[in-house]
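The complex is shown incomplete by one protein chain, all other protein chains being positioned as in the whole.
Then we have chain A:
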Amino acid sequence: QDTQVAVGGLKQDTSAPVEVTADALQINQTEGTALYTGNVVVVQGDLRLAAPSVLVVYSEAASRLERLEATGGVTLVGPEEAAEAQRADYDFDTGTLVLTGDVLLTQGNSALTSESMIVNLDDGTARMTGRVRSVLQPSGGN
């Protein structure tokens, strides 16, 4: 069953500049890919995504960013929400961010877990799918 969740804090202008910092970067020009490794942090507006490895696919012709794949355990932090998952795929064209694998979404003192979550960054809504369960945080716990 799917659960629709409002994640207003994750609303984001997906055309805003994206800053990526890391220990190392390898760009393969022929493939149009940039592989960041080691403490990778991706920041766009108020969104901050951290992962050990992030592959960016860019279009050389249009000289712009197309999508990125963060793997190896991802944490995503917005002004109001935070999420964790094994992997995150961000498509800049469609403005969707898909988290997959042990997804944990925390908002205030409520938390939801699921197998995957699709966030529409344009309107700040998310759909969680696969064994969605809510986890009640002990109040005042965080």
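As a working rule, a residue touches a chain if its C-beta (ideal position, glycine included) is under 8 Å from a C-beta of that chain, and two chains touch if they have at least 3 such contacts; residues count from 1.
Heads up, the rule we're going with is that contacts and distances are computed from a predicted model.
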*Given the options "LPS export ABC transporter periplasmic protein LptC", "Quinol oxidase subunit 3", "SoxAX cytochrome complex subunit A" or "ATP-binding cassette domain-containing protein", say which is the protein name UniProt records for the missing chain.*
"LPS export ABC transporter periplasmic protein LptC"
*Which residue from A:56, A:105 or A:119 sits in contact with the chain not drawn here?*
A:56
*Touch with the omitted chain, as defined above, among A:22, A:111 or A:126*: A:22
*Touching residues (missing chain, whole complex) on chain A*: 14-31, 34, 36, 56, 58-60, 62-65, 92
